[in-house]
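What you see is the complex with one protein chain gone and the rest in place.
Here is chain A:
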Amino acid sequence: MTKLAQWLWALVLLGSAWAALTMGALGLELPSPCREVLWPLPAYLLVSAGCYALGTVGYRVATFHDCEDAARELQSQIQEARADLTRRGLRF
């Protein structure tokens, strides 16, 4: 099953469960407080997911490791390599 198919399946399953419960189909009458929470749940989850995404990406950008040492080391190694290669006869 492709990832897309998995997502569609999950949406259909959860969506139909939510619709059935909020509209009282299948003869199920949920107590009022339950329905009041259930009805806006998809919207609430969507907003939460959005916040989680922003928060996670923001955190990861902020903690993105800057390799200053690696850059410095590389520059000095480039000098070393150029000197060595010139000695061996390389013409740049």
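The rule is simple: a residue touches a chain if its C-beta (ideal position, glycine included) is under 8 Å from a C-beta of that chain, and two chains touch if they have at least 3 such contacts; residues count from 1.
The rule is short, and it goes like this: contacts and distances are computed from a predicted model.
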### Summary
Of "Golgin A7 family, member Ba isoform X2", "Dolichol-phosphate mannosyltransferase subunit 1", "KCNKG protein" or "SAMM50 sorting and assembly machinery component", the UniProt protein name belonging to the chain not shown is "Dolichol-phosphate mannosyltransferase subunit 1"
### Task
Could you tell me which of A:Ala17, A:Leu45, A:Ala70 or A:Ala83 touches the chain that is not displayed?
A:Ala70
### Query
From the list A:Leu13, A:Leu41, A:Val57 or A:Ala83, which touches the chain that is not on show?
A:Val57
### Query
Mind pulling the chain A residues that touch the left-out chain?
2-4, 53, 56-57, 60-61, 64-68, 70-71, 74, 78, 85, 88-92
